[in-house]
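One structure, as structure tokens, below. Some questions next.
For this depiction, one protein chain was excluded, whereas all remaining protein chains were kept in their positions.
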Amino acid sequence: MSLKSILTKPVRMIAALTLASSLVLTGCTSTTGEGSTAPLKKEDLVMVVSVINTTNPYFAANILGAQVLAKKLDIPLEIVDSQGSSQVEISKIQAILAKGKKVVMFVNTVASSDAPTIVNDVKAAGGFVTIWWNKPDELNPADVGNNFVAFQKHSGLESGACTASALSEAIGKEGGIIALPGVQDSTTSATRVAGMYQELDANYPNVTVLDEIPSNWDPQLAYKNSKDLIAKHGDKIKGVWTADDGMQIGAMQAFKEAGLLEKVKFVSDGLYPETVAAIKANEGNGAIVGETFHRGYMASAIGLYTAYLAAIGEIDPSTLPAEKRDSLFAISCVTPDKIDEYLKWDNDVEGWVDTLIENGPWDTAPVPLVGAGPEQIPTRNN
Amino acid sequence: MSSTATNDKPRNRVTAGQPNNVIAGFIKRNVEVISISASILVLATIFSILNPRFATIENLQNLLNQAGLPLIIAVGATFVILIGSIDLSVEGVMSASGMAFVLMSANSRGGTDFGFWAYVVAIGLAATLGFFSGVLFTKVKVPSFIVTLGMWYVGLGIATVLFGTDTMPFLTNDDLSTWASQQNLGMPNNFLLGLLVAILGALLLRFTSFGRVTLAVGNNEEIARGNGLKVNRNKVTIFVLAGAISGIAGIVATIQLGAVNPTIAAGNLFIALPAVVIGGTSLAGGKGSMLGTVLGVILLTTLTNGLTLADVSPNFKTAVSGAILILAIVITAWSQRDRLRISK
Amino acid sequence: MTPAKKSNGLPVIALTNIEKSFGTNKAVKGVSFSLNPGEVVGLIGENGAGKSTLLKILTGMYQPDAGSIEVNGKTVKFRNPRDSIAAGIGVVHQEQSLFTNLTVAENIAMNSGKGSSASTKFGIYRWNKIYQDAKTTLEAIGSKLDPKTVVNQLGFVDRQMVEIARAVSADAGADGSSLVILDEPTSVLEKHETEVLEKEIRKLKNFGAVIFVSHRLDEIMRNCERILVMRDGELVADLKTTEVNEKQLFKLMIGHDSRAEASTHKSIDPKETAAIEVKALTRKGKFSNVSFSVHSGRLTAIVGATGSGREELARALFGAEKIDSGSVLLAGKQIKSWRIPRAVKSGIGYVPSERKVEGIIGGFTASENLTLTHPGKSAIGPFLIPRARKKIAQDWFNALDVRPNDISQELGRFSGGNQQKVVMAKWLNSPELRVLILDHPLRGLDPGAAETVNAQIKRACKDGAAVILLADTLEEALEMGDQVLVMRDGEVTSSYDLAKQNPSTLDLLERMV
Partner (left out) sequence: MTAAVSKSPAGGNLKAKLAKAWQSVGPLVVFLAMFALVAIMTPTFLANGGVTIVASSAASVLLVALGQSLVLNIGSIDLSNASITILGAILLAMSLNSIGAVAPLIILLVVSIFGAVNGLLIAFTQVPSFALTLGTFGIFQSAALVVSGATTVYVKQNGEGIKSLYQSGIGGIPMTFALGVIAAVLAWWFLRFTRPGLAMTAIGKNESGAIFSGIRTRWLKVLAFTMSGFLAGLAGLTIIAQAGSASPMGLGSDLLLPGIAAAIVGGTSISGGVTNPLNVVFGALSVALVPIASAAVGVPSQAQSLVYGLVIIVTVALTLSRSSNSIVK
């Protein structure tokens, strides 16, 4: 068999396959049906909360909120664990849709690009869904229809700005800091990082970011990267900015081992129970100087309740104003001295959910609706 | 993946002890060790030129500190690869044992502190998973690749179940949670532990019938059976050993972080495996050394650490280490190129 | 390890009515015999006669369906190789069975699971003891090998010695005399190497009894006092060497007389250009400045001792070894960048000595193997026509009387002789076969198969192929060849045109060593 025949082989296969696919494109049935928008009966409904994994504190809280709401509304609840994989997420959601009940769904998407597939499938199955945190900017709920009730999130820019200023103040408005973003292609992480830079450029010209290493929301990786950065910059590091508290745990451990915990300040997003504990224990003599407050149980409850209202016909998404289809909810800057004002919510999740049901999804303290998306990531000059 | 035809039949029938000089022979025998050591030196020089801080004591200690965990894992992996098999379950088994360990030690979730027994149970659990891999592999004849792939998820599952929905458990004992990076003889504890495991592994390989039978099985399993060697027992033992070592690694990982979640071990396998291969252990089995493995781990850790210090954009890091991996194996294999050579 | 054991008069081993069958076919039918201490007994029979099955039973690989085995008077059952080794039965395998990555000493110790008992204390290896034991064993069989050398550094003869040392070391566990089985130990050796080995074999008596399996009847006659002949799973003869001659033995094995006709030697037609011409061919360290030519229809036999470089030369002609200088001309045309695929395309065929590794694809069916290189009508361009393939294969199977006559069975399951027939057919299936290179084509073949293969070689010649033969024995070379080249230390020392000259084996031997 000659070399020529070998090299021509793939070409032949390409030809054959493209021919085949072009053949099947013509005149074949469509599997995506039309989404219904007629009000549904409560007993036909099933609630679904989809999270990236079940062990991260934030997602655990997502599940908690869903469970509480489901109990209050007395609707069965299903949990989808994406195990960090878009494919698993999508196919599991499809599997639940296939079981026939009409879904009221809250999805914490693994990647922005999962959103279109999910909302289309839910639409096809006649369910109602809200997406949190990640979706393509082009994907406008209004364009999809009532079944994609809303996209909701807390502002990442604000989160970044708020932690950045807290950190800068704590280190005396000057000096070097390091930044540990999350997964590189996550818009959540990207917006928080952008917010940080925006704040620094605007108000803290003397604070410089020495290094920025994505650490994939992974404490272990954040720990490793921090170690390298300590070796690289030594005591030039005055502060550490991380995109979530999980990575902060790893970073703090690294600085603790280097004996620098007392000399360096930390800020991050999410005020996880672990962080609360660290603050209460006054780790590193007040090492943590700034946090943001928003809660997984609040997010899931808001998302599910919005979808629920649309499902039973309480609200008609098509008539809602833009900010209620693509929403930004309040996020609060927290300094260690006044975390207790916020923790009170955690002590009474049930009570909070009651007020949510009472006030509706858009104006429940401490996370009322504050603006409309999509968040534009500003382009930095320099 | 693994060649079954051991094709080193004597082509040229001249009895060996070829007259070419001793140095050449030595180099020929230790080509891997020498070329890796060389490449480590080269990299180190380049990095310290790019960033003087690379050569500082602090960084070198940090480097060893990061080498500790992969080193422990790589030792187990070496044994498995020596019989031409592979163990992908490492990360899952690590999380399972790590989770068990923290939950049985003094931790932020409360619960009783079983002290010493926490270690026993954690390593025991890991060894058991290894045992099951070994049995499924030898008795049911499922390729190690797939058994251990499955066992990876099983371990992960166990960890997730143990974790439940509660908060992330921290080790509350500070001496313990900083042990890994404490220095002794100028070297961090976890690296010393890794070194200890490696030395034990080397001794096991050189001075016990277990070790020698391992080499024999790796060289030619059929002959080994024909000679009445207890092949299956040897294989199962290896997987139990590898499991136990992963268990130790799991404990070390949790100690380093001072806390544990199911993804505690993420990414470790794909440092350890290339390290073993670069270290000159043949994926076909029967050929390899612990020294090579140790050097392989140091090479890769030097690389990742150096790239960070050299301000290489994170986007390019994997590419660079990938390229270096290729370069390393190509250089090692170049001398042995031949038109009849079989490489899987 | 003490030679000259106390013999309690009982037979070392006694088999009675051993039966073994696989599925429907009976491989061994009621075989009984016994061996006394100090006896060297030859076991002969065609491939597939049941020899190897019988040996596998003796070494515990298979369990007999019926019959009993006694060792030194005690009835034994071998559930696995370990049992048989423990009973003091050692084997020198047909294919070499050493761990090439371990030392000589370890290979000897590994046997009998001694690796885990005698030579270790609390599981810890005692290297000195292992080296010591190995040294004594090696000395006992008169070998000066260094126990510390790694086996992959050794040549064939030395490896064979290690095998023997390991075989005799097996008896350490046994009480009473032990049995050493030599399964075609000489099949891979050159004539003069064999002689070295045979001396050792005679020494083995001291350890007990010896079963000597070989296809070379002359060897059997030389070395054994008694000869057991097997055919179709039965023991058809058990007689004293003094009572028979080679012809009778052949008849007993095959069932008919040898058909080897008197050989005629074809002479060159000066006008025609040689099918293959080699000019000053050199491969550093292997062979240098080799020149010769073979005309189509002629057979050139190349003889030479170990390290004469003739294997390397043969492989170089096939493109399997790099050529440093010199040139190869096919029908007058010079070939550039000589590699195997090019060689095959230009009509060269090569039957390697390492049949299992290089000659066949064991996992492929016989028909796939047969048509893999030269599909003939079984392929149009790159496309295969299975039906045509089956026909081609079936025709060859009938022509060469391959047994079992089942073209869709994996070739790896056939006996060596029948595999070799298929390998021959694989090359002969090419219509434009110009040159056929044969590297020890009869190695490990029984006389029956050898006859068929030789017939095919002659036929290839008649059909106009130029054949280059690396023969097992000088006799073979003289019988088959039209021309004989003698090589020593990588150089051609002399060349005989048998159409004109008529050298003796001695003449050749002189120029070899």
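Letters A, B and C mark the chains as written, and numbering starts fresh at 1 in each.
Throughout what follows, a contact is a pair of C-beta atoms (placed from the backbone, for glycine too) under 8 Å apart; a residue touches a chain by one contact, two chains touch by 3 or more.
Only a predicted model underlies this, so the values are computations on that prediction, with no experimental measurement involved.
Put simply, the missing chain touches A, B, C once the whole complex is considered.
Considering the full assembly, A:81 is the residue among A:81, A:158, A:228 or A:326 that touches the omitted chain. For the options C:109, C:323 or C:360, the residue in contact with the chain missing from this view is C:360. What subunit C contributes to its contact with the hidden chain is residues 21-25, 27, 56, 61-62, 318, 320, 340-341, 343-345, 350, 352, 354, 357-364, 368, 372-373, 375, 379, 382-384, 386, 404, 409-410, 412-413, 426. The chain not shown here touches subunit B at positions 1-5, 7, 83-85, 92, 136-137, 140-147, 149-158, 160-161, 163-165, 221-222, 225-226, 270, 273-274, 277-278, 282-283, 285, 315-323, 325-326, 329-330, 333-334, 336-344. Even with one chain removed from view, subunit A keeps its contact list with that chain: residues 1, 3, 5-6, 9-10, 13-14, 16-18, 20-21, 24-25, 28-32, 54, 78-81, 83-88, 90-92, 94-100, 110-114, 116-117, 125, 136, 138, 183-187, 190, 214.
Everything below uses one rule, namely that only the chains that are shown with their structure count from here on.
Centroids built from CA atoms put subunit C at 71 Å from subunit A. Rounded to a whole number, the gap between the C-alpha centres of subunit B and subunit C is 42 angstrom.
Centroids built from CA atoms put subunit B at 35 Å from subunit A. Of all residues in subunit B, none touches 2 or more other chains.
Put simply, subunit C touches subunit B in their complex at residues 59-61, 80-82, 85, 93, 96-102, 106, 110-113, 115-116, 119-120, 123-125, 127, 149, 152-159, 286, 306-307, 311-312, 320, 322, 339-340, 354, 357.
Touching subunit A in their complex are the following residues of subunit B: 51, 53, 56, 58-59, 62-63, 65-66, 108, 160, 163, 165-168, 170, 177-178, 180-181, 253, 256-259, 261-267, 304-305, 308-309, 314-315. For subunit A in complex with subunit B, the residues that touch the partner chain are 53-57, 60, 63-64, 184, 213-214, 218-221, 223-225, 227-232, 234, 249-250, 253, 256-258, 272-274, 277.
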